[in-house]
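What you see is the complex with one protein chain gone and the rest in place.
Up next, chain A:
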Amino acid sequence: MKEYDFIQPAHLDVLKEIGNIGAGHAATSLSALLGKTIEMSVPEARVIPFQDLPDRMGGSENEIAAIYARIHGDTPGSVYFFSDVSHSESLIQQLTGRPVYGTDRSSLNDYATSAYLETGNIVIGSFLSAFADLTSLTVSRDVPDLSIDMAGAIISHGLSQLLIQSDVAIFIETQMKIDGEKTSRNFGSILLLFDPETFDVLFQSLGVNIDE
């Protein structure tokens, strides 16, 4: 992991704090939407070989429902809101008050699809606006889109820009769940991936030194 030798625990702590505040805002929005309390995990910020990312999403072939948006501006990157398919079904039920029969995109009706997409949109939007406030950086995002498929296939989409220059990924991840629900895994995770060239900009604006 030589490429990111300059990343110290202090840098990762700063990223964790960003994850904490960003996800806090996202959880508040989601909680307002659902009328339920949302719990969130302590965020993780780590530098890992990119090929280990699918394992963090339940394995390369694990079926997930993911909302993706490309980030533009001062810190280009990728952002995902994703859940295991079974948990996305329960989330959609909570949102729409209607049962869901399978999450094949064709069997999932437009109403359920747009409910889930809108949830992801709100979560990603509040996360990024908190990120922008905290860092005083300008970030914008594309219109988010939904894919229900294998985790490996979904993550490779967001990795494609990053991999041009790097074999490692730096990410911030926070998991959320509805308070009191008995789920062993989260129902929703926010995953933020940075393009390698963004670190100078990011840490500079946060007043953290990079000694290369």
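One rule holds in what follows: contacts are C-beta pairs under 8 Å (C-beta built on N, C-alpha and C of every residue); 3 or more make two chains touch, one makes a residue touch a chain; residues count from 1.
What we mean here is this: contacts and distances are computed from a predicted model.
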In UniProt, the chain not displayed here, chosen among "enoyl-CoA hydratase", "Protein-glutamate O-methyltransferase CheR", "Probable chemoreceptor glutamine deamidase CheD" or "Carbohydrate ABC transporter permease", goes by "Probable chemoreceptor glutamine deamidase CheD"
Filtering A:N20, A:T113, A:S147 or A:S205 for touch with the omitted chain leaves A:S147
Across A:S41, A:S114, A:S166 or A:S205, the one contacting the chain not displayed is A:S166
Missing-chain contact among A:Q8, A:S31, A:Q93 or A:S156 belongs to A:S156
The missing chain sits against chain A at residues 3, 50-51, 54, 60-61, 63, 68, 70, 104-106, 142-157, 159-161, 163-167
